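Omission of a single protein chain aside, the complex is shown with its protein chains in their original locations.
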Amino acid sequence: MSNYSLKAVDLSKNFGRRLIFKNLNFEIENCGVMGISGANGSGKSTLVKIIAGINSPSGGKIIHSSDGKEITYEKLHNYIGFVSPYLVLYEEFSAWENLDYFAKIRDVKFNNDKIEYLLNKFLLFDRKDDLVKTYSSGMKQRLKFIFALMHSPELIILDEPTSNLDSAGKDSVYKIIEEESKSSIVILASNEENDLMLCSKELKLENYKNNK
Amino acid sequence: MQDLYQFLDKNAIYIVMIIVLIVWTGIFLYLFNIDKRIKNVEKEMNGDKNEK
Amino acid sequence: MSSKAYALYKKDFYSELRTRYAINALVMFIIVAISVILFSIGNEKITQSLTSGLFWVVIFFSAMSGLARAFVSEEERGTSLTLHLIAAPSTIFSGKLLFNLILVFCMNIIIAILYAALFDSFIIKNFALFIVSFVLGNVGLATASTIIAAIISKAGAKGTLYPVLSFPILLPLILTAVQLTLLANQGASFGDAKFELAIVFCYDVIMLTGSYLLFDFVWKD
Partner (left out) sequence: MFWKITLFILLAFVSVAGIAFPIVPVPHTWYEFPLIPGLKENAKIIFFHVPTAWLSAVAFFMSTLYSIKYLRKKNLDDDAKSYAAAQLGIIFCVLATITGAVWAKFAWGSYWSWDPRQTSIFALLLIYGAWFALRSSIESEEKRATLSAVYSIIAFLTVPFFVFIMPRIMIGLHPGSESIEGGKVIQTASPVVDFKMNGNMLAIFFLSLIGFTILYFWMWTIGYKSILIREKINKQSIRE
């Protein structure tokens, strides 16, 4: 059980002078699944990128804290796992090499058992030494889950996690979400009803668009 | 061309005139630029009114 | 911190070995540039100052074709988001800088050897001075090109923009480095070159701190 908490204070974002969302406030503690829904182009991906610290908000701030201490931007990346269709892994390396380099750059211990367990779970163990270039899009998506979970993050951000997956893959994703949400925070940005069923809390971006 | 050069060389005050002229041209170019920008703004404002 | 940057460098290094993103273009460029210069000189004797100028012309343009790759390749393949997720900006900057430094050193050592072999007037009389100025010049070149590569990777028209942006930034460095190479070829002592050495050293320090501080802004969208 972790003591991770995520808090958004008066978050707003505009692209140039176009408003994406405004006065967004929420708070999650310890664990649970929070869904983010909204039409295409409503800023779901922008919001999850801001939460992950990749984009900066135009106003307000996101506070990540662990055990009551705020996490600085320099260290944030090691607490976060991120999956999205627009994430690309290094195609010239094999799955195993990718994960190996990621662990080294992150400076976390490369946990052989855990990686093998995850590879088995996502049915990639037989192909772990093939170059990522040779993978199908569904396999790449599954590899991204391993990338997101390998360092046991306390905040897992999933942007349209079930895209490119067959029904078996979707089921295993749902299982993972259920499992992980017991010990960490999961943020799920999606439009699919099935995905949003899992959420204990839902954030509708339409509610944060008015200019008043 | 050679005559012009010699004339300017002897009557250096005209060089000063040319230089002042160049400076004013530059300032004018900037004014034209702003003028263009403001005209665009004006057009957009009027366009909005027509739509309403 | 340094181990992370080293890991990032190693990833870049092996990635480069597999994709040959920069190396092929670089090697071909060096060969083409030097042979064009040799053809245009023909049998004429050229002065030492011209040779040291041409030396840095080749280095400048080879750097143009190779160094921008560090960030542009990540951005083109869409992997910069992945980098975002696994490392802090300071790690990324240090790792990429290390990669560019190694690349610049390899490239310039090859150019220097080719020059010494092919040009009669390129005789280094004060070898120690040449090495010191060579190292300082390369550090400055790698630093300035790393931050500019980061800037253009986020902009459009990547290929054409790089020389345009880096030339004014590198101009003071290159002018001084040409001067230093000339002094080394003429056999001047360290005392004669202390002014130029100080300039290049200051340039390196200022560029390093400046780009290190500004990289956060470039990297974070």
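Things to note:
First chain written, first letter: the chains are A, B and C, and each begins at residue 1.
Going forward, a residue touches a chain if its C-beta (ideal position, glycine included) is under 8 Å from a C-beta of that chain, and two chains touch if they have at least 3 such contacts.
Small disclaimer: the values here were computed from a predicted structure and weren't measured.
Contacts of the undisplayed chain with the visible chains, over the whole complex, involve A, B, C. Touch with the chain omitted from the figure is made, among A:R18, A:K69 or A:K109, by A:R18. Residues touching the missing chain, restricted to subunit A, are 15-18, 56, 58, 211 (touch as defined at the top). Touching the omitted chain from subunit C are residues 144, 147-148, 151-152, 154-157, 161, 164-165, 167-169, 171-173, 175-176, 179, 195-196, 199, 202-203, 206-207, 210-211, 214, 217-218, 221.
Residues touching the missing chain, restricted to subunit B, are 8-9, 11-13, 15-20, 22-23, 26-27, 29-30, 33-34, 37-38, 40-41, 44-45, 48, 51 (touch as defined at the top).
Here is the rule we use: only the chains that are shown with their structure count from here on.
Under the stated contact rule, the graph of chain-to-chain touches falls outside the line, ring, star and complete shapes.
Geometrically, the chain at the heart of the complex, using CA-atom means, is C. Between the Cα centres of subunit B and subunit C there is a gap of 42 Å. Subunit A and subunit B have Cα centroids separated by 56 Å. Contacts from subunit A toward subunit C in the complex involve residues 49, 52-56, 73-75, 77, 80, 82, 86-93, 97, 101-102, 104-107, 147. Contact residues of subunit C toward subunit A in the complex are 3-4, 7-8, 10-11, 14-15, 18-19, 77-79, 81-82, 84-91, 95, 220-221.
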